[in-house]
Structure formats: structure tokens, C-alpha cells
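All protein chains but one are shown in place.
Chain naming follows the written order as A and B, and within any one chain the residues start at number 1.
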Amino acid sequence: MTAIAHKPARKPVRGRDIVWMILPAIPFVLLLAGWTIYWAIVRPNMGTLPPVWTVAQTLWQITASGELLGHIIASLGRLVAGVSVGIVTGVLLGFLVGLNKRAAEFVYPLVIFFSAISGIVWLPLVIGWLGLGPALFIFLIWNTVFFLVFQNTVLGVQLVSEVLELGVRTLGGSRLHTILNVTAFGAMPYIMSGIRSGLGFGWRALIAAELVGASSGLGQMIFHAAEFHRADIILAGCVVIGLLSLLMDRLILVPLERRTIERWGLVTPGAKGA
Amino acid sequence: MTMAQASHARAVPMHDPFRIGGFSLVAGKFSFLLPFVVLVAIWWTIKIAFDLDDRVLVAPPDVLGALWTLFSRGILADYAATSLYAIAVAIIFSACVGVPLGFAVGANKYVARSLDLFLRFFQGVSGISWLPLAIIWFGFSDTTILVIVVYTLVVPVIFNTMVGVRAIPREYALSLQTLGASRLRVVRDVYLPGALPSILVGLRLGMGYGWRALIAAEMLVRQGGLGDLIFGARTFGQIDRIIGGMIVIGVLYIIVDRLIVQPIESLTFERWGVLRK
Partner (left out) sequence: MTPTVQGDKIVVENFQHIFDSADGPIEATGRVDLTIPAGQFVTLVGPSGCGKTTLLKAIAGFIDPTHGRILCDGAPVTGPGRDRGVVFQELAILPWRTVRRNIAHGLEIARAPRQEIDATVKRLIELTGLVGFEDRYPHELSGGMKQRVAVARTWAADPDVILMDEPFAAVDAMTRLTLQEELASLSYQTKKTVFFITHSVDEAVFLADRVLVMSRRPGTIKASIEVPRRTPGGRDWESFTTDTDMQAIVEKVLRLVREEKTAHKKDSAPVALEAAG
């Protein structure tokens, strides 16, 4: 019955559905069109602004040659390593501090200061200590991600409703049981939004660090291209950087949130930036 | 009777291990300095205990010395002014251009839908990624830096303004319209205050991104600014200048963030806290 009732109701919506579906493509199409028209009229130097198709061609070339993949793997490897360390340390220390009010009061001023200089600011100092190896990148990403995850975890832990914890205590739950079954879950929305913005900041920090000094990675690829006035490679690289950032958010974080926070009917808080 | 009892009452314990006589580092106004004192002590201990070379780590007083040198010669003011100018221009530009744009985008659901992915994509391509291209277009100049920082800041501002406008319940505007309010009035009384918290989140987040992008860009473009100061000092192995510069970068950021942006933000959140999401 319901299936039959549904069918006629669906048809008139179709046309609108298609419009709704293609809407996100419109600004991209407009941008490409504007770019092409500008290029056709001004005819700028290839090294300054190549036409769209050259960028597409270059993108295809570096993809086919495997060059791009190598850079992507290098960048993502650093990101995964740095972010993992950042999440683990941020969550663990966040719990430690969040559960202890005096510890929180003591560390807070330090956290404010060091999160203000987190990430790329450390580069000049740390290059001297770690050289230009993978340790440098992992440090810089860790340094960026840690503070975001840490601050959000502390906030999340502190904001878990006391009555939820007391309720489980009266069921006979030990303090550890309560932390694992109540506090950890209750703080989840905050931890997730910390991770989410941590990933965003970390990705930026990585590209910046790779620009300054690396032998591989997307940042290095585009910076290297600038020396040879290869704007096509730079643009192709920027497209890849943007796509990867979108994909990470859509394929990892959004589904993760959907399976946890949304399912439990919790609200995702605004991320605590910087 | 009650008072006598109360004085014997077991007080809620006020733990304060840092109380010395009547004076307390923790409860006092400058309590926030204590963790830094501890940190500097650890730093100094490491320096002495491992007998580290000045090219690896300098002693805390050396940093103060370097800062004084930079300050007294006017170098610091010069570099800091360059950075602050860039970030100020970017903030003003983002507020003046990004907010109206965000409103325009957010007011129509079709425009919002079409631009959502576009803006997310460009938020993903961080400003600093455009640096190589900007260098090709504008050379190693202040313009390059300004373009990067403005780009970095304006995208999150547009995006968050849009989100803020979209998040306002339709009933708010509708109920005002039934009272006969004009379109302008609805914008002024509903959309602007309703979206303000989100706009400020965007500005703050953008400033976090922008300040870092600025430092990174300055490191590469080398046309003045605090990023140039610390990266340049590295070439000569002047660790004291690097750490001094880092402190200045952190303190300036905190001043702008905590003393200007955050008070406004928390004020709006307190008054319109319901819309926080």
C-alpha cells in the first residue's frame, strides 16, 4: 500500500531534485568559465596562468606518472602519524586534566599560550633540533592537533552532566567504570569536534611546513613548481589538496559522527578553534 | 546558635598548596604566571643539566636580552607592525566583505546549497597552498602575503556567516513579519543578532588560521613580519631571537584573541546562547 501511495507523489519532485543535485556544481562551473574567458581575452603567460585544460592535462600526467601519488602518500603518511599522536596524547592528557580541577587550573595558562603558537611557528626552532626529517613534520602536526584535541577533551569531560555520573555510581559503578562508560561517551561530541578542527589545522600546518622544507609531499610539489613557473602544477596541486581535505572530512569524520553522536541524539558543539 | 555552629562547620576544603602565609600565587591576580615560572625553571634546568650549546637552546635570560635588543632598536616594533597590519587588514576586509557575502549566500536556500561545497572546498585548500601561485603573480612582496591572509580569513567568515543565517529558525523571521516588520527590520532584529555568534566563531577561527598562514607566508616571502624575524634568525643560529619571536607571536595573538574577540563572543553567546551549535 505505502509503495503505491509513494510513487505518484514522487514524480513531480524529480525535476526539482535534479536541480537540487546539480546546484553545488554551479559555482565550480562558473569559476572555470570565468577563468577560461579571462584566459581567452588576456592570453596570459602559460607560467602565470595556464588555461583550464592545461591544468587538467597536467593533473592527468602527474597522476599517470605516479608522481602525484608519491607526494600524496608522503603527505598523508605524515598527517596520519602526526594526527594519531596528537589525538592519543590530547585525549589522554585531556582526561587527566579534565578530571582534576586543580591540574586544569595549573595547565590552562600554559595551554592558552602554547596553542597560540602551535604549529608552524615552531618550525625555525625545531628544524635545528630535528632536522628536515619526518620527525619535524610529525612534531609540527602533533603540536597543532594536540592543543585542539586536548582543549576540547578537557571541556567535554568537564561538561558531562554530573547526574549521569552519579546515576551510574549509585548502580554500583566504580570510578573507573564511570569514567569509561559515562565520561568518555559524554565527552565524545567535544573530542570529535576537536579532532575535526585538529585535522583541518594539521593539514594546513603540514602543507606550510612542506613548503618550507621537504623533499616530497604536496606542499613541496607546489613550491618546487613555483621555482620553474609551473602554475599548472601548482593549480593541480591545490585542487588535490582541497579534494583530499574534503574527502577526509566526508569519508572519515562525518560517518563517524553519524554513527555515534547523532545516533545518541547528542549535539555537536561548535569547535573550539585555536 | 547557628553562627557558632557554622564556624565549627567542616569547611569545603580550599586546597591551595601555593599559599605562603597570607599570600597566594594561585588565588592571586597573577596566579596565571605560576605555571610559566615552573616552565621556565624546567627549561633552565634542562639547559644546565645537559650543558646544551647556545645553538640548540639558550638560557631564559638570553631570550630576555634578545628581546630587549630587538625592542630597544625598534626592530621588534617594525616587524610586529608589519604582521599586525596584515592581520588587521584581513580582519577588517573579512568583516566588511565576508559577512555581507555570507548573508547574501545564506538568505537563499538555493544559493546556500550551491555554495556550500564550493566554500568547503576552498576552506580545504588552505591559504598557504596558494602561496606559490601568489609568488608567481605578485612576486616576493607584501601583496602576496596580504592576499594569502585575506583569503585564509575570508573563507571561514563567509562560511560561518552562511551557516549562522541558515541556522536561525524560520519562525523568528515569520513572527516578526506577521507583526508587520519590514525586510530591513527583520534583517536587523533577527538575522544579524541571530547569526552574530556564528559570525564571531568564523572570525575567530579565521584569525587562528590567518595568523598561522601569515607567519608561514612571512617565513617564505622574507619581506618583514614576525615570521621573517624568527626564520631569518635561524639562518644565523640565533636561538634567543627565535624563542623571543615566538613569545611575541604568542602574546600578540593572545592579546587580540582573548582581549578583543573572545569577550565579544562570550557576550553574544551569553545573551543568545540558545543558538550555539
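The rule is short, and it goes like this: a residue touches a chain if its C-beta (ideal position, glycine included) is under 8 Å from a C-beta of that chain, and two chains touch if they have at least 3 such contacts.
Since we're looking at a predicted model, the values are computed, not measured.
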item: Candidate in contact with the missing chain, chosen from A:I26, A:L164, A:V239 or A:L256; value: A:L164
item: Residue, one of A:W53, A:W129 or A:W264, that touches the chain absent here; value: A:W264
item: On subunit A, residues whose C-beta touches the chain left out of the figure; value: 161, 163-164, 166-173, 177, 181-182, 185, 188, 260, 263-266
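Here is the rule we use: only the chains that are shown with their structure count from here on.
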item: Interchain centroid distance [CA atoms averaged], subunit A/subunit B, Å; value: 18
item: Subunit A-touching residues of subunit B, taken from the complex the two chains share; value: 15, 26, 31-36, 39, 55-56, 110, 113-118, 120-133, 135-137, 201, 204-205, 207-209, 212-213, 215-216, 219-220, 230-231, 233-234, 237, 239, 242-243, 246, 249-251, 253-254, 257-258, 276-277
item: Contact footprint of subunit B on subunit A as seen in their complex; value: 20, 23-28, 31, 47-48, 102, 105-110, 112-114, 116-117, 119-125, 127-129, 197, 200-201, 203-205, 207-208, 211-212, 219, 222-223, 225-226, 229, 231, 234-235, 237-239, 241-246, 249, 267-271, 273-274
